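Accompanying notes for the structure given below.
Some chains have been omitted; the remaining ones sit where they do in the full complex.
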Amino acid sequence: MKFRKIVNDPVYGFITFDDELIYRVLSHPFYQRLRRIHQMALAHLVYPGAVHTRLHHSMGAYHLMSLALNELKSKGIEITADEEQAAKLAILLHDVGHGPFSHALEHVLIEDVHHEEISLLIFEQLNKEFDGALNLAISIFKGTYAKQFLHQLVSGQLDVDRMDYLTRDSYFSGVSEGVIGYDRIIKMMTVHNNELVVEEKAIYSIEKFLVARRLMYWQVYLHKTVLSAENMLVKILERARMLAKEETGSFSSSAVLDEFLRTTQPSQFIKTSLNKFCELDDYDVLSSIKKWMQHPDKVLSTLSQWLLNRTMLKTKLQMQAFSQKEIQAMQQKVQEHLSITAEEAGFFVFDGIAENRMYNPGNERINILLKDGSIKDISTIEYALIHKAIDSPIKKFYLCYPRLG
Amino acid sequence: MKFRKIVNDPVYGFITFDDELIYRVLSHPFYQRLRRIHQMALAHLVYPGAVHTRLHHSMGAYHLMSLALNELKSKGIEITADEEQAAKLAILLHDVGHGPFSHALEHVLIEDVHHEEISLLIFEQLNKEFDGALNLAISIFKGTYAKQFLHQLVSGQLDVDRMDYLTRDSYFSGVSEGVIGYDRIIKMMTVHNNELVVEEKAIYSIEKFLVARRLMYWQVYLHKTVLSAENMLVKILERARMLAKEETGSFSSSAVLDEFLRTTQPSQFIKTSLNKFCELDDYDVLSSIKKWMQHPDKVLSTLSQWLLNRTMLKTKLQMQAFSQKEIQAMQQKVQEHLSITAEEAGFFVFDGIAENRMYNPGNERINILLKDGSIKDISTIEYALIHKAIDSPIKKFYLCYPRLG
């Protein structure tokens, strides 16, 4: 009997794996690590159902890739068995380079390496283990393969990654308004000059997809309490990194996290110690935070206690930047209230920018195949909702600070 | 034990009726007639699940009204028991004046009376039967009651009517993209100066609601095959009316429909014969069409056969008006092919306009309660999606014609 594994997925019903190489990659510790990385970092502090993992998201994106490839094949687009396997591998591994709580580590622990670069490093290491079986997948992932549409399905304005994460994040958070018509969009996909295009009658579904994404950003991913939580996490790790370098002996709860906190050249370190990177996950960070609740450093212990017990910093959101005066006044107050230094107060009071744009025609495009056979970017179609006028990014400024007294 | 009836609803779970007057209205033949009027007319020819009824929709809108009133009361808005009962009655009966296949009858059989006027006539007749118990409901329905927000819940840009029909039509048609966050919008409602307003944080849900509505219009209600079917229905009734006046004896399948087809003053007739109007429903019209399949008039019998057996006229949609030349050329072709007169060909070849606007700030408004306590129309909020730029109506021109040979 043919090889087949079936996984229950509340979002799509069942996900089928019927290729042994793919299943071996799925079973690899590097991939299994994604079980221990939350897809939505700390959003579950606001949306308690949002505790699903990057592993689950990757499986879902893989499932949509299978649907999309079947769709294209049924329309006569040539896709070989090798290309199909490779495209599925590319999407399965697209997030494998994410570190603990994805974003926090990206900007703090690793600093100057993007998770997609790390995905590629891991991809290549796996390729060695699997004797070159991932060559084609890597080429699709990097976008160097001639059939561009395969890469666009992995990474583009309308890729299966986005379609899965919107659908899945909506399902688990319970924000039903994030629901998109992924099945309809997939049914309307086709290929023109090796590029992914979508039939004109899908236009309302795509608008719906862009509006749903906009809603998910502002209502969920950039929700002010989520912003607060994720910024607290960043501050904790920044503080930890400062202190770790000053201390000897075990600092965090795991040896490998200690190494990451102490290295002076993170981007170099990750290349030479990829296996160590692949030991890190949310558990290292959260267990360390639990440990740090007792740390003598007031900044580290206070922020750790607050985050763990969900005593969040307050967040103020507005359309204009906060004045330095306002920020400094608040820092001053906190400094006095907590008896800390001005520099330390900066860990409790800080501003930032949340930004999201609905559609970026200058960058990635959604190409529509019109009934007359011509191709247009969606933003240039006269009756479409998405016009130049509204494609500029929206910026909101936020200020975080503790509730005093 | 308290009076209570529970109705299973796949959309909301259960709908509870716990007021005897309301239940008596619900049990009245005028209301029960709505069981025999499709909510979405002939859209089920494209979306086979869309066979739900106006009765079901009214019950759903009643349920949302119950939720909304509870929400407002929990926020301290004063709503008396009488007002609550009246608002529920107003929404329950808001569609009671719809005729068979709603739109066809509105423009053909009744011509110059809007269904809301007929709803009011029926409302008043019921009020007599119930000894004035509907006085307050009528006042809310008409918008003359001081607490404007009660009327706005029945009829406004963000009323429970729209919230139910989008949700329900999406559920039954299977167009999942029409899903809106009705529960979230309701949770964010409040009242300011007797007007319904919505808290700022609901802004993305409202955008989502407006985009979902836009999608439902173009993808479902104005789907080109639905346009074709509903125009065929209109043409059949127009032709039937011409012929009915020339014939004596039973013409359609029901005596009351014959009267409607033969009257020369429909708007007068309806006022004097309201009970007869309340005998009409989709069954009279469709059974007549079945009968007309055998009628000697070629136009009537052909269109009737085609509609019943789902042999639809083709529909071409475009952004510019069709030229008279193009239309006449097509009519000419059909005239020859079917051996009919030029006038008769006009029943098979005709153009029209489908129009929908996303938001009309000049007319009805969605008022947002900002965090600072001020009220703004959603179209004037800087970061909102809905701007003056995009609020002009979209018009599409269509041309219907038969598939020849």
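Here the chain labels run A and B in written order, and each chain numbers its own residues starting at 1.
The rule is short, and it goes like this: a residue touches a chain if its C-beta (ideal position, glycine included) is under 8 Å from a C-beta of that chain, and two chains touch if they have at least 3 such contacts.
Note that the coordinates shown come from a computational prediction; the quantities given were computed from them, not determined experimentally.
S.K.: In this structure file, how many copies does the full complex comprise, given 2 in place?
M.R.: 4
In the analysis below, only the chains that are shown with their structure count from here on.
S.K.: How many angstrom between the C-alpha centroids of chain B and chain A?
M.R.: Chain centres of chain A and chain B, defined by C-alpha means, are spaced 43 Å apart.
S.K.: Flag every residue of chain A that touches chain B in the complex, lowest number first.
M.R.: 175-177, 179-181, 184, 204-205, 207-208, 211-212, 214-215, 218-219, 319, 358, 382-383, 385, 387, 389-390, 394, 396
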